Structure formats: structure tokens, C-alpha cells
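Sharing a structure with you now.
This view holds just a subset of the chains, kept in their places.
Letters are used for the chains, namely A and B, taken in the order the chains are written, and counting of residues starts over at 1 for each.
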């Protein structure tokens, strides 16, 4: 049974097959490969974008989707998360999609090997489907991404998007630079070994082919890092003034804080791929579902 | 891309085609014209009847339906409604069904032209699918409704049902009378030009072929219009005593306040079409979905 807790769970060959399917599905609507198969969504954190993307992907392939609300579930009657998962698994779903603030929950449940686990966001550890859709967006634009350089800008230490992207994009041959205020930059141990860290956008702007801007995840901070995020925006917002006409691809996992993360003007620029990422996310998740459920 | 924000968005020919399909679907269950196509429900106000009707209509045609809960969505992370809509649209849904207390939200989002917008209730401005199902119910009973007279009774000023019905039924050739206490009657500007207004049911009861009774939408009133709605009921409740055997069709968009809007006795009378309206709503929405999604 093939789980997807992080992109490391996939072989190069699997990633290649998934990517090919994602592009094919974007080009032409596929048949309902997964008709009447079942996805269970178990989201312990709020999500619009990711849950909706998984749900649309599943339904376009013919799946039935069940959304469990963990807060009104049996865990209220004293059941452990593991027992809830074992019970759901006993109903033979084809996959269980899990989001949890804890880094280890999806991994631990997948290790029970009772149902196929798809991680839709685990603490600041991993968000593999986001990494794969970002990879798709980069390949779609650059073709060959080996040797290209991407700067990840912002609240990297809180971000599962960053940690999954770092693992996948390095594996695919990209150079990665980290940019942000000290409080947002990870300790060296964060992703296994040191990546170049910068405090200012201007120090990297001439070195990069792409920028991945991140939202400050203030809901994860124990105490506020900035009193006023416009101060953060003054230094790290991706603006036309920063870009100065350079041909740099702009990405962001959303939701974008306008004029703090990226300026209104840049958001309307054709180099900005924020909504393309969302579209690619749909086709990538369709491809992931098809490959993992049909082939494992 | 054909939106449906108000019935004015539809040509006479489109309404004719939709009505014909609605009657055909009521007669015989259609094939799943919209298999694996996607509806996203974005309801900023509570709804049982309308959301359920849209959802059953979609599913009987084979669609997948995604219900977003705006209160637990990305708007909480600081995203604007327009950005949330742009993100949903980037996932290529076949329609987005929107209910919002603001008169202009559905219209403004439809103007972005990113997804097909179906208005499931906009402030007191428009509720086009309700107007169309009411139209269907009238045609089903009368055949030709041109020249027939309908009285709309009750909280007209709060009611999108009234405003959409007025526009559509006048266009289809009906005479419309408004009946209610002063506080419930609209200023002349409400629907473009003056309609005859009456304070008492007895002043119109001999002139009408149909009555559309409305619930007092106390949740929309800034301050209570009546301390006790039984006082309202004494004057405006549709009872057998008011009808005195006259052959008048009784309609109501629901939920009915029993013995305030319509008496228990009249609700059980065969002239009362409240539940027929609900049934027609299902087939009308199936017809709307089929015509708008397949043909535009």
C-alpha cells in the first residue's frame, strides 16, 4: 500500500509518471478512473484551498468523498486518534486524506498500514502535494529545472510548504536560497543540512530564476514576531520595484497577503503564477490519486 | 459564459428551453447529463431548502458537489472574497452557487468572469431560481399566465423572492399587486416603477388568481416591526375565512410560519402549492444546471 506522507515516499519513476498524468489531465479531462471509490477527509486544521482541491480532484475522477469533522467525532466520546483511524479504515476507504498540526500524525497513522494515507499538511514538516504542484508549475515554465535557482522568502521556519519544497526541488536539481528575517529562518538542522540564508531580497535578486513567497503564519507563532506586518512587507514584499523587470517566476502557496507578501501589481503580472499553481494543484492531485489508488 | 444572477440574465428563448426541460425532468428522470462535473456551494447565509435543492439537483445529474464553509475558510486568514473566488475558479469548477446577504456580491463575482455564477439569494435584490420555480408552478396550474393577477403579501421590502418574482412575472405578462403593512411595502423605486399597493387582504381578494405569501424576515429587520407576529397574522394570514371558497392558488417560498402566514387548514388544501413549489424547485434547478453548463 503506497502512502504519501512526504515526497520522499515516491520513487523518481513514480514522480515522473504522476507528473506526466498531471499534464495530460490538464490538457484533456480524463475518464472517471476511480468511479465509486472512496476518499475520507480528516482535517484537524481548517483548509479551504487544499481540501477543496483534493475534493474536486476526487470527484472529477468519479470518487465519493466523505468529510469528517474531527471536532464532532468519536474522539469526543473518548476515542483515541488511532482508534478513530482504525475504525475508518475498517470501512475500506480507498484513501484517507489527513491534515494535522502535529508533524508526526500522518506518518504514524500510515505506519499502521490500515488505509492509504495522503498527507494534506503535517505541522511544519511536510505538505507533499503542494511540493509536487510547485514542481509541476516550475517544469511547466522552465522545462528543465536542473541548475535553476529559487529563493524561498518569508516565514520558512513555520512552513511545511517550504520544508517539502526544499526536499523535492533539491532532489530535482534546483539550487535553493532562503530569505527572511532571523526569526523566520530555520536552524541549520531544519532540512538536514545548511542552505544559504539571506536577510535581504536585494542580496539574492540577481541570482534567482524563481521566488517562492510565503505568508507569515501568525497562527503558529507563540508570540508575534512583528507588531505590524507592514514592517515585514517593507523589506520582503515582492514588488515591481524589487523585480525591476527581471524575468523571475513568482510563486506563493496562498492565501497571499496582498502588499505584504506580493504587491497587487505583481499579482497581476504574467510572471506571477499564484493562480496557475492552484490550477496545477487540481490536476496534480488527480494524478496522485490515480497513480496511488490504481497502482498500489 | 452564462451566469444567472437575476432572471434578466436569461433570454426569453432560454427561459422557454429551461421550463420545457424542467417539466420533462419532472415527468421522467433524465440521464446524468453532467456526470463528474463540479458544483461549488459558497453559502454565506444559512439555507436548508435552497442549498439542498441545488445539491440534490446536481447529484441527480451526476455532478460532484463541494460545500465550502466560508466561516472556516481562507477569508479567516485575511483573504478577500474576490481572491477566494479567484482561487476556487482556478480549480475549474463548472459552477459556483453563491448566497450572500449583500445585494451585489454575486453580480460582482460574476463580472470577474472566472467561473459560472449561480445566485442562490442576494440580499433583497434577487433570487432567480426561486422566481423560475414559482413561474413553473404558475404555468403548471394555469397554462397561460398572461393577464392573470397575483398578490404578493407580507414582508416585500426584505424579500429577494418578491423582487425577482416581480421582475420575472411582469415580464411574463402577469399583473402584480402588493399587500402588507406600511413597514413591509417597498418604496416606489424598489422595482423600477410603481406597483399597486394595498394595506388589506380584503381589498385584493376578489381581483387575484394567485397569492404569494411571504414570511416576515425578522432576522433582516433592524428593529422589530411587530412585537408579536400574531398581530400581523390576524390581518395577513391566508385562511379559509379569507378565501371563502374562492379558487385562488396559494404559494409561499418557505419556511411557512403556520397560522401567521398561512393557516394549517389552507396548507392542507389542494389549492395550496407550497410543497409543489419545492418539488418544482428541484426539477427547475436541474433544468437550469443542464442548460447553463451544457450550452454555455
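Note that contacts are C-beta pairs under 8 Å (C-beta built on N, C-alpha and C of every residue); 3 or more make two chains touch, one makes a residue touch a chain.
In this text, all values refer to a predicted model and were calculated from it rather than measured experimentally.
Chemist: May I ask how many copies the whole complex comprises, since the file places only 2 of them?
Modeler: 3
Going forward, only the chains that are shown with their structure count from here on.
Chemist: With chain centres defined as C-alpha means, what is the inter-centre distance between chain A and chain B in Å?
Modeler: Once rounded, the distance between the two centres reads 40 Å.
Chemist: Using the touch rule from the top, collect the residues of chain A that touch chain B in their complex.
Modeler: Contact set of chain A toward chain B: 32, 46, 48-49, 52-53, 55-56, 58-62, 65, 215, 219, 254-258, 275-276, 278-279, 281-282.
Chemist: Report the residues of chain B in contact with chain A in the complex, numbered from low to high.
Modeler: 35-36, 38, 40, 64-66, 68, 72-74, 76-80, 83-84, 86-88, 90-93
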